[in-house]
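Have a look at this one.
Every protein chain but one is kept in place in this view of the complex.
Should a chain be cited, it is by its letter among A and B, assigned in written order, with residues numbered from 1 in that chain.
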Amino acid sequence: MKKAFPILGLLTAALLSFALYEALVVAPREQTMGDVQRIFYYHVPSAWTAFLLFAINFLASVQYLVRPRPQADKIANWIVIALGALTSIGAYVVRPLPQNMYPSSVVTTGVAIVGLYFLIKKYFSEQETDILALTTAEVGVVFCTVVLVTGPLWARPVWGIWWTWDVRLTSTLVLWLIYVSYLMLRRFSTSGQTPVLAAALAVFGALDVPLVYFSIWFFRTQHPQPVIGGGGSIDPRMLHVLLINWLAFLCFAFLVCWSRYRLEQLQREVEETQALEALLEPRSTVR
Amino acid sequence: MNDPNTARAQADPIITVTNLIKQFGRFAALRGVTASFEAGRLYGVLGENGAGKTTLLRVLAGLVRPTRGTVAILGKGDPREACREFGYMAHPSLLYDEMSGMENVRYFARLYGIQNDARCAQSITAVGLDPELGRPVGQYSQGMRQRMSLARALLHDPKILLLDEPFSNVDIRSAREMVKLLAHMRDQGKTVFVVTHQASLLDGAADQFVWMQAGEIINRTPDRKYMETA
Partner (left out) sequence: MSAPSGITMATLTKDIRLEWRSKDAINSMLFFALLVVVVFSFSFDPVAEESRHIAGGLVWIAFLFAAVVALNQTWAREIRNQVLDAYRVSPAPANALFLAKAVGNFIFVALLEALMTPLFIMFYKLRALGPAWQLLPVAVLGTWAIVVNGTFFAAMSLRTRSREIMLPLLLFPITIPALLSMVEATTTILVGDPSTSAKFWMVLLATYDVVFTTGCLALFETVLHAE
């Protein structure tokens, strides 16, 4: 890590600067909203990054729960594959897709999730999946906060309101609340098996997400309000800048996660070594 | 000590622990305990506070998972699989204060699949209490409460008894009666572990004293003549 990290850090910094330049200068000026719209290039990639991180947290949590039980492990494998298959098929069968998503992006997401699950299974030991879950939760919450802050910052000058209970923003808020409660559980737990409890909570959170989405979506159809970020198709030049920014954010998120992961790993190693020392040294009879 | 035990001395170990380690953070409650215990004996587990006696019992009961090491109870690697074969008792009463003794025992019997009121009454009488007593357990004296807790631990006729400080704050008469009962159980072939600070109560009843210190078993003696040196 000592060699790779600074190099990647520099590359990421360069990429981020380039992405910023693209967002502020190169990207075309939006017709109705003007330059304020450029915050979109921070808002959306942060959201996608946060969702990716939370997805990884969910997969890692599931892994942590099922790996000690071989039977549950096998069942989980099949469920993951089935979900991936269903998503891919559903992307071409369900018309029209909500939020004007492209079938190809839905399929990519489905396949990516299946792929990530098995990658985590292969390369992370049981303890390491827990560290991965913790890391992605923390960094995910940070990116989610960025989404929730940039949302109102964008909304205010453009639509005159700070907040709107639109589907995406509200779902993001609930996701943020769930993961903050996850982090609080991790911090406040006195159990020796905090990772298990946290993993259970993460699974509950993940089960909740589609329900949150549908409930707010239906709520919105009953009580329509302006949608921040708009739906509809996007100018290809804007899409290009958006994707560059997302790539830059992903690299940045990866670096932050990597260093947090290493930090946690080292911390646990220190604790284990200290525990081992305490085990070996003779204890005094007077306590 | 007692002659029946010479035959039992050749018995297979009923509990075996190997290199049992339990750490709570940096505190090592058990540091590599390796021992086997034979059936049909009464073991007194002695030691100072923090020696690991309670932790050892809780590991045997399956309430605490060891950090490292193995436990084998009646050949089963996970204490929870052998849960029908042991009864557990601790310093807190493990009873509901607002219910009477019989109601408590009846409920816990249900957890073991026992729906027979007569058996519940039997285990209450065995500890010298009255099954008809309608007073809620919260109003019992400590001696009565500990005896009722013992009744609860005994009701499913377990092969092993794990008792953590059963005589704590109990009047001397009740304590002596409990010891007599435990010795009687041992004579019937049960294995009894008693963690206690009042080791003198076990004189004449215990087959072996297990001395623990700083998370390890430092000695096992047939009587209390052994005293660890400071």
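The rule we apply is simple: a residue touches a chain if its C-beta (ideal position, glycine included) is under 8 Å from a C-beta of that chain, and two chains touch if they have at least 3 such contacts.
Just so it is clear, the structure is predicted and the values come from calculations on it, not from any experiment.
J.: Among A:Ser104, A:Gln127 or A:Gln193, choose the residue that contacts the chain missing from this document, as touch is defined above.
T.: Looking across A:Ser104, A:Gln127 or A:Gln193, the contact with the absent chain belongs to A:Gln193.
J.: Can you say which of A:Leu207, A:Leu239 or A:Leu280 touches the chain missing from this structure?
T.: A:Leu207
J.: Among A:Leu15, A:Val174 or A:Ala275, single out the residue that touches the unshown chain.
T.: Missing-chain contact among the listed residues: A:Val174.
J.: Can you work out which residue in B:Arg65, B:Arg119 or B:Arg220 touches the chain that's missing from view?
T.: B:Arg65
J.: Name, in rising order, the residues on subunit A that touch the hidden chain in the full complex.
T.: Counting only subunit A, the missing chain is touched by 65, 174, 177-178, 180-181, 184-185, 188-193, 196-197, 200-201, 203-205, 207-208, 211-212, 214-216, 218-219, 222.
J.: Can you list where subunit B touches the absent chain?
T.: Residues of subunit B in contact with the hidden chain: 61-65, 80, 83-84, 86, 88, 90, 92-99, 103, 107-108, 110-113, 115, 136, 152.
Methods note: only the chains that are shown with their structure count from here on.
J.: Could you work out how far the Cα centre of subunit A sits from that of subunit B, in whole Å?
T.: Result: the chain centres lie 50 Å from each other.
J.: Which of the residues in subunit A come into contact with subunit B in the complex?
T.: Listed in rising order, the residues of subunit A that touch subunit B are 192, 271, 274-275, 278-279, 282-283, 285, 287.
J.: Can you list the subunit B residues touching subunit A in their complex?
T.: Per the touch definition, subunit B meets subunit A at residues 21, 23-28, 31-32, 48-50, 65, 213-215, 228, 230.
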